[in-house]
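All protein chains but one are shown at their positions in the complex.
The block that comes next holds chain A.
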């Protein structure tokens, strides 16, 4: 119950209020002055410095490591190798499953991939540890290597039957279709390459461990450390107030963390391990390489009759990661017959992981390229063919969309881009030596829901605090939670402080799957309304309150001041009221957990695993974010160089809590998509499985000079089914569909259909 009605919000500026306002980042000043302190920058006394030593073979085993020369080097304090028993136990995975077969060995003798850690050297300084690490003499027994998905010895892999999707009779309908387009699409290994490399500081105080490590999920990572070391959960604190980008890579603890923490325990001294940039290409996995055979069957008008997808992705020989290539395929278009299957191929790589819009990104590359090929085959405009096959409901789940503003995205994007002026034929638009191509593709990302917990404090000086263990990896958690509290409390945004990124704080899910904003604004709103109600109740009832005898039965809290609704009573600031009634603070902690999770076990599971996550079709609706990208590329006719000249993208992400920050995320996703389309590819040495371009000079990221003007358009409306405040996911959908939009534009410019990413000039000349 609330004593005040929350006014209905429409998700645009007309609402007024803090939510939806284009505010600058709450944490902005700290970041632009260098005062934001990231994990490895925490001032910890008595640090020793660790250097990780990676394997230089692709498969086999460590025969022996001669540590004598390294041990004799100045400043060396400890060397850990496969000869050391670290005494660790397995940790629970995100499915809440804990392996029971023996100890956890992050420094194993058996080598499953090039770059796997084989030793850790700890010294008094980074320079000493680096030098000593070079002096290790490591002898290997090399085994046969399967370097990648398309290697001759990789095989076909195993079927993933649980991912098979089928309705109708797709094979028969495809065979009978008057028009068929069939092709194979490839995406390479791609890497997160967050600007802040991974690493940690581990400090023991008795049997209590503090870990400062960049994290998208403090509670779950703290749990891993606790389980590795056999500690009660409350003995481990993982702290991560600022995170220099994650993109999916910083949601979990990794072997290097276990090794460094074990070293700190053995030394009795805090240890800092900075994983070097080259090591960041094998210390944890990027996006798995994929291939897809995709066939579309259609009428002569381009109306889809069948979609048949046969896909494969790579994983490691020591772990399972599924890059779900059919993630977007069944959602995009109405089709009466559908079949998708996927196989998983184990190769000698670090286990791949989640990278921005996992599954959806390679999936959209194939289906959104194929639909463009179908448009060409039937002589339809690429925008028109998407409308002809518009999915009025979720074709797979057969549920209505909660909201799907794809028509609006296509229409408004096309209008802003000038799509109507596009000439149909490939190679029909040019500017001197430059072939001009205009391409279009769409994207999607599911609404994923979960639960969160927040603490809200109203303080004696009239300010307020929001506290939760959720993290801000650049998406804007600090800012939107302050906005949420400001609006619910009636206290100005400028007077709200937010504390995040610490497993000792209230529970939160991973900052991944584009769900944290929806989850945590709901939790903060709930806590803030409860805090406000408590304050108002005190104002009405406390003997020392100036409102006690006004006869009012409710009060207004706005701009940090409390008044009676009729405006004829006293007006008192929040701080003044607290002073009068002798309270230092109002403090309220609330969560959004359902009753069946209101147990210690349920709460722990909710904050540390994925088992409480609800997918996009868990309820009566199918809920997703949507987008449409319009791209102009310019291809040099002689040299084949490709430049993205301009882009317009329209998004339906429901209600935006802060359009300024949402636009930044959209553009960031788009720019990562430009990289995926034209630049990014992990190149693997076929002899030994080593990622050759394991640095930021050779693994090419988009630079400022690669990125044109990008216009983003919001076509969303609040989606009441998606989240408490009406938003859908923002962070990942932006990358989905960019690569096919660019590939489609390259085809329009050149007449060449490139189905293997990245698209480089050698494919065009």
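One rule holds for everything that comes next: contacts are C-beta pairs under 8 Å (C-beta built on N, C-alpha and C of every residue); 3 or more make two chains touch, one makes a residue touch a chain; residues count from 1.
Note that in this section contacts and distances are computed from a predicted model.
K.L.:
Report the protein name recorded by UniProt for the chain absent from the figure; options are "Aminomethyltransferase", "(2Fe-2S)-binding protein", "Sulfur carrier protein ThiS" or "Putative membrane protein".
P.N.:
Per the UniProt record, the undisplayed chain of the complex is "(2Fe-2S)-binding protein".
K.L.:
With the full complex in mind, choose from A:92, A:276, A:290 or A:545 the residue touching the hidden chain.
P.N.:
Per the contact definition at the top, the residue touching the missing chain is A:276.
K.L.:
For the full complex, which residue in A:268, A:567, A:582 or A:697 touches the chain that was left out?
P.N.:
A:697
K.L.:
Please identify which residue in A:34, A:268 or A:600 touches the non-displayed chain.
P.N.:
A:34
K.L.:
Thinking of the whole complex, not just what is shown, which of A:146, A:402, A:665 or A:723 touches the missing chain?
P.N.:
Only one of A:146, A:402, A:665 or A:723 touches the chain omitted from view, namely A:665.
K.L.:
For chain A, which residues touch the unseen chain?
P.N.:
So the residues of chain A touching the missing chain come out as 24-25, 27-38, 41, 43, 74-75, 125-128, 131, 192-197, 242-247, 274, 276-277, 473-476, 660-661, 663-665, 667-672, 695-697, 701-707, 709-710.
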